[in-house]
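One chain of protein is taken out of this complex; the other chains stay put.
A and B label the chains in the order they appear, each numbered from 1.
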Amino acid sequence: MTAVVQSTAVADPTGTVRGTGPVTATSTATVVDLAATSVRELNAALHDQADPTRNWIITHPAGRHNIAVGIDRDVTLRVDGHVGYFFAGMHQKGEVTVHGNAGQGLAENIMSGRVHVTGDASQSAAATGHGGLVVVEGNASARCGISMKGVDIVVGGNVGHMSAFMAQAGRMVVCGDAGENLGDSVYEARLYVRGQVASLGSDCVEKPMRQEHLAELAELLVSAGRDEDPADFRRYGSARTLYHFHSDNADAY
Amino acid sequence: MCGIAALQITNPALRPQLGSLLNTMLCEVIERGPDSAGIAVYDNPALTDPDTTVLSLLGGEQALSPAGLASALERELPEAEVTVEVLGDTTFVSGQASSTELTAALETVLPGRDIIGRGRHVAVMKGVGNPRDVAEHHGLTSMTGTRGVAHTRMATESAVTAAGSHPFSVADDLCLVHNGSFSNHATIRRDLERQGVVFDSDNDSEVAARYLATRLTAGEELESALEHLGTVFDGFYTLVVTTRDGMAVVRDPISCKPAVVAVTDDWVAMASEFRALADLPGIDHAHVFEPEPGRVYTWRA
């Protein structure tokens, strides 16, 4: 891979990304052109704990799948273009940004760190995520946050149907609208929606927005670089009626 | 289980690029279905003519030479002027007759042919093997047209054959492609067979195509027919349907199988993955969305 990697001066490696946190103080980045380097080589380099590179720029992603999966170190990575399935899957520690759209299973099972997409994300974004923050500036489609287990998700636009299905823990913030069956069979995750909710799924109910919720929502919005007013959101969560098998719930099973 | 790429061009200035744009889209979904491929192109003057019916036959080599086949068919259809053209793995038979008449004549002259496309606007091409090669053998990149649909297939419960490839074109100018798996197609097939419908393959997607064709032939509108399909077919599906004047997309109520749509003033496109849309002209300003479950989307040319 060394043959196609070049060091280059980058004035601002986070570019013009809206809402990224503080810009890491650095002036160089390693550029990997996926038109010339395979995803496998890129991932192997990202996994190499001995590799001193801290800042990465990925060009010509061309919607390829499994880019930047399994990162487990403090790197900053920027992708210029669209990515396919499972971008930043099982992400840990680092901070990665896509300037474009992301395919199915964005940041699935993320553990920590931050994944940011400036465009749209396809279905199952942040599925089963255990921790960290996933920000989608555009829309996320169906099943956003499915089975989430502690991840925080902030979506600037809308989320599709069955979002937060069986969501176990973590927080999901939707600045736009939510599709049908939001939070079906939700466990202890907290859901905040600013726009319309097409319908709530089984066992998901609207809950009062108390001071603690306004505070955590404000913190999430700030960390995602957004300026919506927490007071405009409504909160949803589990009615906890499906926590135990009961014949009266037969319609919901 | 497969990849889908569909493109309908509304701006006439872009129509010469239909084949090359569709080919680019197709190449991005090859990994989803490396077994075989099928392509339908509408209103390519080199292959179709609104005054003539075209049958697309599987196989470039037939038992009769193109000229021999044409004259044999003309003996069966004295009123018609028949031409036969071979392109890659497909033979196109054209004549001034209805597709029923042309099919009957063909069955007399060359019994047992697999007819994979029919109508006055659509040409259908299929082949086994890498979809890139299938497209290249048929010269897709140089084709002009109004709309096209390409499908790459990973066979699930039916055989890997060209006949089992999508699109399924079972009525004039109607094509259907499917990603997913129906769970009650066998019963619907039996119901249709009882009504006299004859099937070409054991593919579950052909059942959807035949069902749709039956309803459309009875005079139902495409939107309504697709809504009925949604009440009858169970399972997982993303369907793209093309007709002589439009294109439709519908997903099942759960909608697990992928689908992305992009719409501009110049074209509407649908693909299994956004990557297949990423190189379309003007994509940066397109309205991009994933179809909602159970909703029928249609676009007229």
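Keep in mind that, in the parts below, contacts are C-beta pairs under 8 Å (C-beta built on N, C-alpha and C of every residue); 3 or more make two chains touch, one makes a residue touch a chain.
The rule we apply is simple: contacts and distances are computed from a predicted model.
A.B. asks: UniProt name of the unshown chain, from "Cytochrome P450", "(2Fe-2S)-binding protein", "N-methylglutamate synthase subunit C" or "Amino acid ABC transporter permease"?
C.D. replies: UniProt lists the chain left out of the view as "N-methylglutamate synthase subunit C".
A.B. asks: Which of B:Thr52, B:Ser71, B:Thr103 or B:Ser181 touches the chain that is not shown?
C.D. replies: Answer from the full complex: B:Ser181 touches the omitted chain.
A.B. asks: Which of these touches the unseen chain: A:Val32, A:Val69 or A:Met172?
C.D. replies: A:Val69
A.B. asks: For the chain not shown, which residue from A:Glu108, A:Glu137 or A:Glu180 touches it across the whole complex?
C.D. replies: A:Glu108
A.B. asks: Looking at the full complex, which residue from B:Leu64, B:Val86, B:Ala104 or B:Met154 touches the chain that isn't shown here?
C.D. replies: B:Met154
A.B. asks: Which chain B residues would touch the chain omitted from the figure, given the whole complex?
C.D. replies: Where chain B meets the chain not shown: residues 1-3, 31-33, 35, 154, 156-157, 179-181, 236, 256-258, 272.
A.B. asks: Quickly run down the residues of chain A that touch the omitted chain.
C.D. replies: Chain A touches the missing chain through residues 39-40, 43-44, 47, 65-66, 69-70, 72, 84-86, 89-90, 92, 104-105, 108-109, 111, 123-124, 127-128, 130, 143, 146-147, 149-150, 165-166, 168-169, 185, 187-188, 243-248, 250, 253.
By definition in this document, only the chains that are shown with their structure count from here on.
A.B. asks: Could you state the distance in Å from the CA-based centre of chain A to that of chain B?
C.D. replies: Here the centre of chain B sits 37 Å away from the centre of chain A.
A.B. asks: In the complex, go through chain A and note every residue touching chain B.
C.D. replies: Of all residues in chain A, those touching chain B are 62-65, 81-82, 84-85, 101, 103-104, 120, 122-123, 139, 141-142, 160-162, 179-180.
A.B. asks: For the complex, which residues does chain B have touching chain A?
C.D. replies: On the chain B side, the touching residues are 28, 31, 254-256, 258, 260, 273-276, 278, 288-290, 292-293.
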